[in-house]
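All protein chains but one are shown at their positions in the complex.
The first chain written gets the first letter, and so on, giving A, B, C, D and E; residue counts start at 1 in each chain.
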Amino acid sequence: MKFGILVNEGPYQHQASDSAYLFCKAVLAKGHEIHRVFFYHDGVNNSTRLTEPPQDDRNIVARWSKLAADHGVDLVVCVAAALRRGIKDENLAPGFRISGLGQLVESGIQADRLVVFGD
Amino acid sequence: MKFGILVNEGPYQHQASDSAYLFCKAVLAKGHEIHRVFFYHDGVNNSTRLTEPPQDDRNIVARWSKLAADHGVDLVVCVAAALRRGIKDENLAPGFRISGLGQLVESGIQADRLVVFGD
Amino acid sequence: MLHIVNKSPQERPSLDACLRIAESGSILLIEDAVYAAVKGSASAGKLAEAAKKHRIYVLLPDVEARAIADRLVDGVTGIDYGGFVDLVADHRACQSWL
Amino acid sequence: MLHIVNKSPQERPSLDACLRIAESGSILLIEDAVYAAVKGSASAGKLAEAAKKHRIYVLLPDVEARAIADRLVDGVTGIDYGGFVDLVADHRACQSWL
Amino acid sequence: MTEGVAKKFMFVNRTAPYGTIYALESLEVVLISAAFDQDVSLVFVDDGVWQLKKGQQTKGIETKNFSPTYRALEGYDVEKLYVERESLESRGLTEDDLLVDVNVLSSSELGELMAEQDVVLSF
Partner (left out) sequence: MTEGVAKKFMFVNRTAPYGTIYALESLEVVLISAAFDQDVSLVFVDDGVWQLKKGQQTKGIETKNFSPTYRALEGYDVEKLYVERESLESRGLTEDDLLVDVNVLSSSELGELMAEQDVVLSF
């Protein structure tokens, strides 16, 4: 089955990104497919390559990048939301791409389920 | 009278940064002094020079920078919160400086009033 | 003490917490908290009761943005950002009920 | 329909909205919403009532983080992230009450 | 567009405008989804009904007043707007206070409508 995922909050401030990541890992472990993870609202802040969390904490951005590298998951950052919040190609972490909101609607159409994580 | 200001949320997502900015302008208009504006939690995201909001919307980051340029207001971004969220000197907007949490406590001690804006 | 509330009374318990705990002082409603002062809403009675113990202010720019200026309950005072600054200055300390 | 709630029942009205509106389907409590299932809390009765109309699940990793595994009301089913995936797959659609 | 049969998309708006950005950025998704020829519904519940209040004046908060966009939705063929009666009433509002025509539904009518959807996005 194909899952679409929407993440509406940035890393650390809210649990949304953590929950979405653990859900994605479980989706793959169950043998399902992830159609796309779309980052909207403050969710775009999950894609900055400049984060440097404390050594004893999880690295949320790096985890997403690794998910893309290991499983080819499509990580899409909304361009309009990203411009508002200062996410551009120059600070984008590996594995993410910036594109339009149409990619979210398309994921809603093409995936069998769309699961939303937010505040 | 000396006012300290604390901003706990990022630009656009919550009204906190807007309210804090309009409050600061009114503080200055009344002839008071702003001891410091401290950005904590997602508030650190107010300091990225990479934001590019739509033409018909306010530019929250540029407004803060202008407040620093025009009135010498001290804009301090918490270093620990900033590292977690990907704010560093390389993407820091003019007028902001990155420093420790002690600067917030010091503002609480030295300012006559500390006003908090958040979610 | 000046108590600043910024959340809708139907969305968060912050106004309830403030009214339960604050023994005295003034209350300023800003941002989505201005909805608490709407006549005929679920929180109108609560606010009328609070007005017996506290002076209650609403921030007019937030009231106007939300289109409720013509339906505020009696006994609340509208102020602008300059008035907000004066209120903070006139109280020994302030607290935001985030 | 699978209804996903992620907010504490004493902090936000999302569980209330879900219970008022959702006619049928299952409810999954994640993140701070797991507090809704605490025995002896203000929401326990509400949840017991809801369990008559809906199957109610809680996400165990969130329950354990919040140290409430030993005090859940009867009639709620604990699941892990794999179970969360199965629940989404088993329902025709899902809705997050943000 | 991408497939032959349209899916039923529902946007559930539960937050007030201006205090947070959700209402504004939700509208942006709605406008895009209209371009994909899907079956789109908008629902306003809890503080979300405040998004439709007539007479918003945002000069004092130096923020864009986006409420006229709701009036423009018709031009995008987004015509299914639903409001929960209980949410209106507990805020002292009536249909006359709203800047667009809506269908006012009871909580359970709304629940039935939700149960029919393929994709539900809540903001």
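The working rule: a residue touches a chain if its C-beta (ideal position, glycine included) is under 8 Å from a C-beta of that chain, and two chains touch if they have at least 3 such contacts.
Note that this is a predicted model, so its numbers are computed, not measured.
The chain not displayed here makes contact, within the full complex, with A, B, C, D. Residues of chain A that touch the chain left out of view are 12-15, 18-19, 22, 56-58. Contacts to the hidden chain, counted on chain B, fall at residues 6, 8, 40-41, 80-81, 100-102, 104-106, 108-110, 114, 116, 118. Mapped onto chain C, contacts with the missing chain fall at residues 1, 13-14, 17, 20-25, 92-98.
Here is the rule we use: only the chains that are shown with their structure count from here on.
Omitting chain D while holding the rest fixed, one finds the remaining chains still held together by touching in one piece. Where touching is counted per the definition, the chains common to chain D and chain E are A, C.
Separation between the centroids of chain B and chain E, computed from CA atoms only, is 33 Å. Multi-chain contact residues of chain E, defined as those touching 2 or more other chains: 18-19, 21, 46, 61, 63, 118-119, 122-123.
For chain B, the set of residues that touch two or more other chains comprises 12-13, 15, 19, 22, 57.
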